[in-house]
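As you look at this complex, bear in mind that one protein chain is not there, while each of the others sits in place.
Chain lettering (A and B) follows the sequence in which the chains are written, and residue indices restart at 1 in each chain.
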Amino acid sequence: MTMPMTSLSFTEDTMFEARLIQGSLLKKLVDAIKELCTEVNWDISNSGINMQSMDGSHVCLVAFNLRADGFDHFRCDRPLTLGINLGNLAKILKCSGSNDIITMKADDNGDTLTLMFESEKQDRITDVDLKLMSIESEHLGIPDQDYSAETSMPSSEYQRIVRDLSSIGDTVNISATKEGIKFSAMGDIGTANITLRQTSSADKEEENVKIEMKEPVLLTFALRYLNNFAKATPLSSTVQVFLTKDLPVQVNYNIQDLGYVKYYLAPKIEEEDEAVAADE
Amino acid sequence: MTMPMTSLSFTEDTMFEARLIQGSLLKKLVDAIKELCTEVNWDISNSGINMQSMDGSHVCLVAFNLRADGFDHFRCDRPLTLGINLGNLAKILKCSGSNDIITMKADDNGDTLTLMFESEKQDRITDVDLKLMSIESEHLGIPDQDYSAETSMPSSEYQRIVRDLSSIGDTVNISATKEGIKFSAMGDIGTANITLRQTSSADKEEENVKIEMKEPVLLTFALRYLNNFAKATPLSSTVQVFLTKDLPVQVNYNIQDLGYVKYYLAPKIEEEDEAVAADE
Partner (left out) sequence: MTMPMTSLSFTEDTMFEARLIQGSLLKKLVDAIKELCTEVNWDISNSGINMQSMDGSHVCLVAFNLRADGFDHFRCDRPLTLGINLGNLAKILKCSGSNDIITMKADDNGDTLTLMFESEKQDRITDVDLKLMSIESEHLGIPDQDYSAETSMPSSEYQRIVRDLSSIGDTVNISATKEGIKFSAMGDIGTANITLRQTSSADKEEENVKIEMKEPVLLTFALRYLNNFAKATPLSSTVQVFLTKDLPVQVNYNIQDLGYVKYYLAPKIEEEDEAVAADE
């Protein structure tokens, strides 16, 4: 017996359709980026979904990739671009349950993204049409780069450190050596240094702090943005932080079996020099 | 050994006295209605306690009944009416613990309602005198009516649907057919439909969605009020929603072994017609 009540019909016009059994990942992804970027283009092709956008103040860059093979079903007949207000999409995703299966669909004219949320037992079905918009954007090339230091740590540890230091000051010095990573902040009330030692003994591999480095590095960043990146914590148990002198830091959350979200933030050059001078 | 410290003495003057071992139900009931109605009359007789009141904006009607036989002790010598400020009563009930036994008492002159909260082990006794007031009210007859569709669903599901749709729009279309109940909202960001299918397979009887209908029906309501009715969710695991064309919806929470709280809300007639037209 079919149920005629849902308006979601996959007709000939459908050119994009993607089904994700672990639908909560989509909700977490949108929550991880919606405060930095409000209106963005999602580029969809048969290899998956990509987004790349500067934040509203043009200070940092946010990018994500969801691979087609990470979905339980994925079809895209022709590349298409969906202009999405992330705040509105987040409101809609709040209507999905944490165990819901999520299906996305768009057709040729591309003025609507249809989302369907199915409860595990199929007894509740939500379908939503989100109005799309035309958004101008230039594609920014992100050059591959060799990093001076590639570090990995539990994402909850990163979240906690940048949150804690925010109560001390506005900027953080991050320095990496063979022994560990040091985060330092200075403010009116005093100075604070948090040091993570390299470890290999944690019960779970992802709880270890790992550092691979070519040269020691010291960089200064605005804590506000590093704090904002930590909104991706629910997506991954670990975070990679890549550091190179005078170049943007890359903060990378891998989404298991599906893709990644990456954040890039330029260092504060002048203040770094001062900090180095003060530190020496 | 008696303890002379509490001022609560049940003297000859007492004409109303009711003891409820599961006192938290009284707290939940007051929390379920206090935002809609601020000053109400409780009508007390030897059959129990009744309240019936329009909300402050005279848009919806709230009624509850607590049966005398649902209390662990109930005595009312003569019918009496207690004028109660529900906000003040809620403040007082916040002083009761979740496992406290609650006793209410009023005497002839009726200017005070005395509440006593006893902890399980009787080691903490709270007694409070709430000032009563004189409230004018007219008794509103609620005619029994035949409903087009009588539906039942988990109260948590109802709560979630009306909350979720509130982030999409201000009004909701509710339609019932044999297959299920559909809630639809439309707003600036798009449209959303949530469909509950009729089920009979849930592990617990109260988790099923049930629909008994004489004819399909489609009605439009202000979400704000339906949302407010959901404050009764802690009182019952299921909620009944009764729908009839052009007549108020009745949202009904049964309080096990004690009584019920019911809400009535008139449909938005004009907008419903538009909605029907738009839907067809």
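FYI, contacts are C-beta pairs under 8 Å (C-beta built on N, C-alpha and C of every residue); 3 or more make two chains touch, one makes a residue touch a chain.
Just so it is clear, the structure is predicted and the values come from calculations on it, not from any experiment.
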Absent-chain contact - pick from B:Ser24, B:Ser45 or B:Asn85: B:Asn85
Which residue of A:Cys76, A:Leu165, A:Leu226 or A:Val239 touches the chain not shown here: A:Leu165
Options A:Lys94, A:Lys131 or A:Lys182, residue touching the unrepresented chain: A:Lys182
Residue of B:Arg78, B:Lys131, B:Lys178 or B:Lys214 touching the missing chain in the full complex: B:Lys131
Sites on chain B contacted by the missing partner chain, in the whole complex: 1, 3-7, 85, 88, 91-92, 94-95, 112, 121-131
In chain A, positions touching the absent partner: 157, 160, 164-165, 167-168, 177, 179-180, 182, 188-197, 199, 209
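Please note the rule applied: only the chains that are shown with their structure count from here on.
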Inter-chain centre distance, chain A versus chain B - centres from mean C-alpha coordinates, in Å: 44
